[in-house]
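Handing you a structure now.
Note that one protein chain of the assembly has been removed; the remaining protein chains are unaltered in position.
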Amino acid sequence: MTRLSTKISSLTLVNPLVLASGILGNDGLLLARAAKAGFGAVTTKSMTLEPREGYDTPIIAFVESGLLNAVGLSNPGYRALPDILKEAREGGAPVIVSIAASTPGEFHIIASYAEEHGADAVELNLSCPHVKGHGLQIGQDPGYTYEIVKTVSSSVDIPVFIKVGITDSLMETVSRSLDAGADAIVAINTLKAMAIDVYAKKPILSNKYGGLSGPAIHPVATRVVYEIYREYSPPIIGVGGVMTWIDAVEFILAGASAVGIGTAVAFKGLSTAGEILQGIEKYLDSEGFSSIEDIIGYVHRR
Amino acid sequence: MTRLSTKISSLTLVNPLVLASGILGNDGLLLARAAKAGFGAVTTKSMTLEPREGYDTPIIAFVESGLLNAVGLSNPGYRALPDILKEAREGGAPVIVSIAASTPGEFHIIASYAEEHGADAVELNLSCPHVKGHGLQIGQDPGYTYEIVKTVSSSVDIPVFIKVGITDSLMETVSRSLDAGADAIVAINTLKAMAIDVYAKKPILSNKYGGLSGPAIHPVATRVVYEIYREYSPPIIGVGGVMTWIDAVEFILAGASAVGIGTAVAFKGLSTAGEILQGIEKYLDSEGFSSIEDIIGYVHRR
Amino acid sequence: MTIGMTSLRYVRGFIDEVVTHGPGLKSLVINIDKLPVTVPGQFIMLWVPGYEEIPLSPSYHANGVIRLTIRERGPTTRKIHSMDVGEPVFLRGPYGTGFDLSRRARYLLVGGGYGAAPIIFAGHVLHKKGFESMYIEGVKSREYGLYTEEAGKLGMESMLVTEDGSSGYKGLVTEYVEKNIDGYDIVLGCGPEPMLNRLIEICLEHGVECQVSMERYIKCGVGICGSCILEGTGLLVCRDGPVFNARDLLEAGYEVGVDD
Partner (left out) sequence: MTIGMTSLRYVRGFIDEVVTHGPGLKSLVINIDKLPVTVPGQFIMLWVPGYEEIPLSPSYHANGVIRLTIRERGPTTRKIHSMDVGEPVFLRGPYGTGFDLSRRARYLLVGGGYGAAPIIFAGHVLHKKGFESMYIEGVKSREYGLYTEEAGKLGMESMLVTEDGSSGYKGLVTEYVEKNIDGYDIVLGCGPEPMLNRLIEICLEHGVECQVSMERYIKCGVGICGSCILEGTGLLVCRDGPVFNARDLLEAGYEVGVDD
């Protein structure tokens, strides 16, 4: 382990930055490129059983505090995974396959297929806020979540991550997921939101509703990472509004073992990974820490 | 009615800007000053049965996308209302008394007392995210909400507003509140969040958790205003991240009859009201609308 | 490259003039003050509320006036073609890379169909800089011609190439280029992909630098959704392009000459 490396369950990452699901994640070469640009792990777009076109444009809207998206889970369908994984793995970083589905059976099929074709981990998306029947509606039901996680974790050997969003039952969902064998928690997904253009006098997104990401959600995500760590201390991938190394360090101090990055890529490109890593290294130096591992959950210690 | 005036249930406001609860709302003269600075209505800090000191400092933390606060509902207790109301009413704008309590009986006592001493409306705070036993925990229980609203609305003649936050049962809470006689919905309160100073290596707020306000929550609030208007079209006061006239107009187009302002006062002072009103007037002119009323819920019309 | 915050929100513009060039080909001249200035080859996203937003490479942009040259193709472009002077449109951008026009060199400008849009814009800029250039436009038939006249008025050498010979040189635009490339240092191309592929081959053969503007389905425009991937290269049209240096394309694994 070097000073920037970190572990999430059985996965070792050379650094704690993870390309979040949905960002450039439909193409293996792009994932490989992200890995080469410095991401310690990369996540595919959430894959569904059937290919999905996604929504009409506009699928994206910029607001003062971040970004709204309603991509509509556009993806080539899980049968494209072999190609994607083959190319993605050439980037040299672990590849996490994100899965969006509605039933334990569907999750099972895609997870097993992903494992078979070389995925290093699967991430169950229980929290997409703007696609009906997927995601957030499941995450609101801890019992159903348990069933899904149990099914998947008992059928694959690679680590199973659970991606959660903001719901009343968040902590229970986390707890039941861990009971059911989840290896790590990914927190958080976007918040359901809307942007209206006052001159167009219409919601910008063709889907009207979208998921809010970026700086807006960072303090909410920090709170969630802190709470999950305080209660259960599982491996956590903190996601939400990481734009600078400071945001990344905040997550790690709160309890995250790794840090997901999405929106920053829209604003600054893939090179943002390198800048954030540099900042983290400087911080470790200036504060006298010898490695990332020294600061995971540090705020809970005193 | 002039072009900027608006109605919320039986209240007529000379303009749609409402000073949100908790901002300068412990002092009658300050509320009067806000009214004179241009707010069409002002809301008191949420009043509790007993005086509350509030939390130790830091009670406030600035983040990239807004503000976190954990004031801890500090207020002089509802028995201070006569003085506050007397002074506040001299500002010339309607005064809304915000109430934080745990039981229907407590809400009832404070609401009746407020009415007796000249409140123009009461606002039931069912959504404070960082004080135990108050607020959000109630808002998560639509049945209990119904009981509270029913008790209050049948015991006072002034309008009863319900302030909601982000919960899974938000739409049900709104629906039950309206069934129980609520006259308007105030949406939204802050989101539970945390900020960590990476050099201090501690959560900034003494209470650790705080409520996130400002630009961060605006797109979430817009979505909620839109949804409530679409489903029930009650009078709505949209609150959350209104920093400019554009944000205010967004709320109104989404369905708000009035617009609450909090955090902008920290950033820009009370004069922000005047600037926002000017912007709204210019907008009405440039887009060919004759009054605020013309644009309430406009995005739903086509 | 960091995207400026000003490029992220929609700016409303009003149509000032509608020019009909030929069947299914129109230009909108739009008054739009607050849009940051576009480099030829960069694109903007145009949104007509109620329809999709689509990427377009301006055929002119200066002093608060932008010109978009648009071929009718599907529902959104059909709607745009039905619009009138005075109507509002919403633009965000500019995004992506533009042509490199910084070098004092002899430029050969090659546009095919509506691909002539960024090419004539490049012509305007080169003309202003006093750099030497020739403008070539390839179309099916003379009624689809767009900007050879405009190029001529700028004092540039210009040539219309028609497949049916109804005007100018008869044949494919790439044939004309191949015959006339000598003496030029840089070729700028925009048009159908087979045309661009051939252009790249010709430039390779003649040892001439080549910059081409590529087209893929652009959804977000800012390099986040992955929709505009150039298959097999790991390159994004919206962020790494749309203008690529041919050498970079080939190095990344782009294959020319497969489909014409």
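Order of writing sets the labels: A, B and C. Residues in every chain begin at 1.
To be clear about the criterion, a contact is a pair of C-beta atoms (placed from the backbone, for glycine too) under 8 Å apart; a residue touches a chain by one contact, two chains touch by 3 or more.
Computed from a predicted model, the values in this text were never measured in an experiment.
Taking every chain of the complex into account, the absent chain touches B. Although one chain is not drawn, the whole complex shows that of B:L4, B:L17, B:V71 or B:V299 it is B:V71 that touches it. Within the complete assembly, B:S206 is the residue of B:S112, B:S206, B:T244 or B:S291 that touches the hidden chain. Across the interface with the omitted chain, chain B contributes residues 22-27, 29-30, 32-33, 45, 54, 56-60, 62, 67, 69, 71, 74, 197, 199-202, 204, 206, 262-263, 265-269.
Throughout what follows, only the chains that are shown with their structure count from here on.
Each chain gets a centre from the mean of its Cα atoms; the one farthest from the centre of chain A is C. In this assembly, the C-alpha centroid of chain A lies 37 Å from the C-alpha centroid of chain C. Between chain B and chain C, the centres computed from C-alpha atoms are 50 Å apart. Once the centre of each chain is set as its mean CA position, chain A and chain B turn out to be 33 Å apart. Of all residues in chain A, those that touch two or more other chains are 199, 201-202. Contacts with at least two other chains are made by no residue of chain C.
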